[in-house]
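One structure below.
Yeah, one chain of the complex is gone here, protein chain that is, but the others are all in their spots.
Order of writing sets the chain letters: A and B. Residues in each chain are counted from 1.
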Amino acid sequence: MTTVALFTLLFLFMLLGMPVAVALGLSSVLTILFFSDVSLATIALKLFESTSHHYTLLAIPFFILSSGFLSTGGVARRLIDFALAGIGHIRGGLAMASVLACMLFAAVSGSSPATVAAIGSIVIAGMVRAGYPEKFAAGVIANAGTLGILIPPSIVMLVYAAATEVSAAKMFMAGLIPGLLMGGILLVAIYIVARIKKLPAQTFPGFKQLTISAIKATGGLFLIVIVLGAIYGGIASPTEAAAVAAIYAFLIAVFGYRDIGPLKNCPWRNPDESIIKAIARNCWQMALALPKSVVDVEVKKVVLEAAKVSVMLLFIIANAMLFAYVLTNEQIPHAIAQTIVEWGLPAWGFLIVVNILLLIAGNFMEPSAILLIMAPILFPIAIQLGIDPIHLGIIMVVNMEIGMLTPPVGLNLFVTAGITKQSMGWVIKAALPWLMLLLGFLILITYIPSISLFLPEYIDKLQGY
Amino acid sequence: MFQWLNKLEVAILCLLLVSMTLLVFIEVVMRFGFNQGLIWAEEATLYLGAWLVLFGASYGVKTGAHIGVDAFVKTLPSLYQRLVALLTIALCLVYCGLFIYGGWIYLSKLKMIGLEMEDLPIPKWQATSILVIGFILLAIRFIQAAIQLIKGETNTLQFANEAKESMSLAKEGSKD
Partner (left out) sequence: APIEIKFSHVVAENTPKGKMATKFKELVEQRLSGKVVVKVFPNAQLFGDDKVLEAMLLGDVQLAAPALSKIKKYNKQVQVFDLPFLFDDMAAIDRFQQGPEGKKLLKSLEKRGLVGLGYLHNGFKQLSASSPLKVPGDAKGKKFRIMASDVLVEQFRAVSANPVKKPFAEVFTLLQTKAIDGQENTWSNMYSKKFYEVQPYITESNHGVLDYVVLSSKEFWLSLPADIRPTVEKALQEAIVYGNQVALAKDQEDKQAIIASKRSQVVTLTPEERQQWVDAMKPVWKKFEVELGKDLIQAAISANQGK
């Protein structure tokens, strides 16, 4: 009865167009009010706990801030140039370079829609100009963008780690091989389609151009080294690495590439300027620029934008935790777990149930909210059945990737529709064939645990002794 | 006057995010570079995070940053759209009211027991006060949105989706 009321209210409020966060929170409070004797004060306490006691979740604003500097600071553009110089000459190479750029961007950003937006807004138009069908371009990017949450760092993995108390660093490590594998699958699929459909290729720009573009992209590529290096090199935890990434992204955007901020249009070396003179000029200009960037309009805009997106996400997460609290307080996960255990499913059968549940949920809800509600229910059963919690986490993340592409709530679909100015129906059809690849990939991930577990277990072995 | 308040709101929001980031960054530098731990940094960061979320939620309403699903509402005729939007805002105000009430009791209790934060010498009720402040600000923003609706300035709640947010970032990026 309580469960029915809770979910009915949630769907009703969502239907009315209420902000997802408020819909989650209000349905929880009303349910508690009518069906339980927990006081409103404790509900308020719980919401405050949800915003103030999850250190792992603080990585979210930091990764969003760093993504902000990367997208506006020209890093995405340089990554695309580099990928294009590398494989643009293969048949279908522009599309493959776009996927590669998505993978590279995914390795510095923690969100899927951000990946689609940053890369897609540049490459989809580029592909169309080069003679690719627009549907093909849009579908590829919408799918490749989902790698944003599979290739570390990943906001969704952080949420899973916070909900189940598994190590975020281990989750990140576990996502790396599946992420590269899925990227590889996309590349191969594009190559096959390109052969069949005779898609265009560009001319190879030469190794000199390739090297130049690689050097230009170093600033962005180095962030991968910083994030993963900091975590696995014994400098910082995932949350701390995210803060370091944000500071680095600011420095590279404002002082390195100078696409935004007080040093914009201020070259490292003027024509005919001697090296000594250029160094001296840069020194005092950069010293001046540091205080100036505090009041700089563009820098402030990036920070404000990041604050806004972070607040929006964290507010949903806090309210979703409240929703999960209501479920727990009524011992609903307990009851569901009991039921599923009584079915006596083997591990493989349970995983089928998990995937179906998550795919359905992925149609309607935002990934963080799904994880927060489902993880506490599924986690204990999985443990009982001997399924590794890290493996379960990766299965959930891949399901969330698919959820990004399924209507009515699919963030990547929204972004792609926005970029291409096409209707939702058009985008759904464009993404569908590539979505099938993702479904096949899900089966692979579900039934071959070692794809996910090989790397974290290997690292454990290395560092344990 | 309002101009000034708006600027202050934005400044506080940015300051909260930046100070959180810097605090964690400094902690890493201290530990890795100087072998020192900042005992109070964890708690300070966590509470700054709470202030960011609860203070920023109302700004999110003002700027239409909160995700909502408007697929169904958009299919209605315009008059009904406005009525549904008004009903929704009324419900949102109920949400705020319940939390202001519950938060108030919680804060009073904290003040009565006289607890301090774990590592910082600040009374816990003060550090938690954003709970009530934040929901009051949120309620104010919802009332403003209701007034706009009644005046006929808008037809729907202008809640955007994350897609639009990412889009505006992307446009900045592809300008040059």
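The rule we apply is simple: contacts are C-beta pairs under 8 Å (C-beta built on N, C-alpha and C of every residue); 3 or more make two chains touch, one makes a residue touch a chain.
It should be emphasised that the depicted structure is a prediction, and the values quoted were computed from it without experimental measurement.
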Selected from A:169, A:358 or A:374 as touching the chain missing from the view: A:169
Candidate in contact with the missing chain, chosen from A:217, A:231 or A:398: A:231
Omitted-chain contact residue, chosen from A:161, A:247 or A:378: A:161
Residue ranges of chain A at the interface with the undisplayed chain: 38-39, 41-42, 45-46, 48-49, 53, 55-56, 161-162, 165, 167-170, 231-239, 325, 328-329, 331, 376, 460, 463-465
Residues from chain B at the interface with the omitted partner, ascending: 31-32, 35-37, 39, 41-43, 105-106, 109-110, 113, 115-116, 118-119
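Keep this in mind: only the chains that are shown with their structure count from here on.
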Gap in Å, rounded to a whole number, between the CA centres of chain B and chain A: 22
Residue ranges of chain A in contact with chain B within the complex: 13-22, 25-26, 29, 33, 39-45, 47-48, 51-53, 55, 57-58, 61-62, 65, 67-68, 71-72, 74, 76-77, 111, 113-114, 116-118, 120-122, 230, 235-236, 239-240, 243-244, 246-247, 259, 300-301, 303-316, 318, 366, 408-409, 411, 414-415, 417-419
In the complex with chain A, residue positions of chain B that touch it: 10, 13-14, 16-18, 20-22, 24-25, 27-28, 32, 42, 45-47, 49-50, 52-54, 56-57, 59-61, 63, 65-73, 84-85, 87-88, 91-92, 94-95, 98-99, 101-103, 105-106, 109, 128, 131, 156-157, 159, 161-174, 176
